[in-house]
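Only one protein chain is missing; all other protein chains are in place.
Should a chain be cited, it is by its letter among A and B, assigned in written order, with residues numbered from 1 in that chain.
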Amino acid sequence: MLASQNLRKQEARASRRRSIDRWFGRIGFLVTLGTLGVLAILLLNLAASGLTRIDWQFLLSFPSRRPAEAGILSAWVGTILLMMVTASVAVPLGVAAGIYLEEYAPKNKWTDFVEINISNLAGVPSILYGLMALGLFVYQFRFGQSILAGGLALACLVLPIVIVATREALRTIPASIREAAFALGATRWQAVWHHLLPYSTGGIATGVILAMSRAIGESAPLITIGALTFIAFLPPAPILVHAPFISFDWLFSPFTALPIQMFNWVSRPGEEFQSNAAAAGLFLMLITLSMNGAAILLRRHAQRNIKW
Amino acid sequence: MNPIPAAQVSSVKDIAEVEVKPEVKVEIQNLSFFYGRNQVLRNVSLDVPAYQVTAMIGPSGCGKTTLLRCLNRMHDLYPGNRYEGSVRLHPGGTDILGPGMDPIRVRMRFGMVFQKPNPFPKSIYENVAYGLRLQGMNKRRDLDERVEKALRESALWDEVKSRLHQLAHNLSGGQQQRLCIARAIATDPDVVLFDEPTSALDPIATSKIEELIVEMKKRVTVIIVTHNLQQAGRISDRTAFMYLGELIEFGETNRMFTNPAKPQTEDYISGRFG
Partner (left out) sequence: MSFPYESSRRLDKAIERVMVGILRVGGWASVLVTFGIVITLVTESWPFFKAVPLGRLFTDRMWTPLFLEPQYGIGALLAGTLVTTGVALCVAIPLGTLLAIYLSEFAEPRFREVVKPMLELLSAVPTVVYGYFALLTLTPILQKIYPDLPQFSMLSAGLIMGIMIIPYVTSLGEDSMRSVPMLLREGAFALGDGKLGVAVRVVFPGAFSGLASAYVLAISRAVGETMIVAIAAGLQPRFTINPLESAATVTAFIVQVSLGDLPHGSIGYQSIFAAGAVLFLMTLGFNLAGHILRRRFHRAC
């Protein structure tokens, strides 16, 4: 039983605990705002240095030794072409792998190994993908220092992201849906094609957007395979006005990309190059933010539509 | 206990039949509880006697656990809850639900044992010492003494004295629950609240804990929520029957089980609904 002196001590202790809780709540709130605030300040600084530099001339010019005349034309064209290769490889392979692992693969040691492998790949530094592409795609397969090699390197990099997103999207569909389809006599593929894929498209699309957003911002693997930083020409066009109307020459062309161009300008002394870098960075951030924003909206929309 | 005036006693039988009014420990007056818009407790008034075991029985959803958790203000941990009425803890008479009342202070005067054993991911010793440390005890010798006392009072000392610093998770379910009891009584609370403490345990572990509870009432007031009518009959001195958030009947256990006053009480006890 508590003596009255003890009681007063307990009261003091209890109120101290409450005030500690209050203080930690305040500190946590401030740290949260502070962390986000630091990002905001950095981005505002970027905008302040680079916003004025973005105009049509900047978007449509090639890089130049004279910073005032330089632009990011070859860079964003290169990025688009790279993304075409990356997407056309990573998306089918990643979604297929996700479906296979989630719906078909038996639960045994081999599947365990594949899963450990995927989670390890997600943690491999991006530059190692560049080294692999250098040895394998550039030299062994003789693709050269080309868009194909770069696109494949990035595809390998984002493959784990697509696989995980596909699996998570499929996992949210309850088992009863699958069982209903099987009970009606569907084959596994029919269940996937008719039921599971349509319901999980939102989640898969979200994952694909996030994967591509990551790929657009990557520069280390591209530098390693030899993406040149000074490209004053565009790769050959994929579509021709004469037969056979489609060309694949562009795949083997040297290239540059937005993050590479920014890296090149950041490394040069002088305010004008720095403001070019800021402009390129701002452009890159706008793309990244809109893709991430689109992914978040898509995820909310998909979650709201289907209620299990 | 009030002495009976000699003039009123005419025979030994009179002494036996006069109801001795025990000291009240927890005075619940017009307690209502709202979860959001739902009213879960309706105007419950109840005087819990000191140094006795009071059982709370009733079908699922009748509000007995909700009532228990009002007493140590556990509902404050979750948003959207509202209390009405008063709960006074004696001696002292302070209203636990009063506007300036600190829930942490309240909880220090109660002990709680939960439906599923929930020892902390710490050693057996540290589990029991947790509440003592919270109350400022930090001298090794004092802690050792109180930990041993609590473990003895929970009939667990002999089983764990040689492995006090091993993790609590290695104990069996029944031992874990006795550890949780030790943890709750180590700080010498006024009242110990039991929320269906044996529903997850086997019969042997259950009977050990029931023995503990009966032994415990010499030192503390016990309130136990149980869905097991036989358990209530075995160990409690008083029983409160609740239904749909209302207190239907409250009285001496033996009388309630053999001669309930209200028809709903009789229906529940005879198993007509559950």
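What we mean here is this: a contact is a pair of C-beta atoms (placed from the backbone, for glycine too) under 8 Å apart; a residue touches a chain by one contact, two chains touch by 3 or more.
All values reported here derive from a predicted model rather than from experimental measurement.
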Sole contact to the chain not displayed, among A:187, A:201 or A:247: A:187
Option from B:70, B:87 or B:104 whose C-beta touches the chain left out: B:104
Which residue of A:96, A:180 or A:240 touches the chain not shown here: A:96
Which residue of A:6, A:64 or A:119 touches the chain not shown here: A:119
Touch residues of chain A, complete complex, unshown partner: 14, 17-18, 20-21, 24-25, 27-29, 31-32, 35-36, 38-39, 42, 45-46, 49, 92-101, 104-105, 114, 116-121, 123-132, 134-136, 139, 156, 159-160, 163, 187-190, 210, 213-214, 216-220, 223-226, 229, 259, 262-263, 266-267, 274, 277-278, 281, 284-285, 288-289, 292, 296
Contact footprint on chain B, counting only the chain that is left out: 72, 74, 77, 104-105, 107-108, 110-112, 114, 116, 118-122, 130-131, 134-135, 180, 183-184, 187
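Keep in mind that, in the parts below, only the chains that are shown with their structure count from here on.
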Centre-to-centre distance between chain B and chain A (centres being mean Cα positions), rounded to whole Å: 56
Interface residues, chain A side, partner chain B - complex: 1-2, 9-11, 13-15, 17-18
Interface residues, chain B side, partner chain A - complex: 102, 104-105, 108-109, 134-136, 188, 190
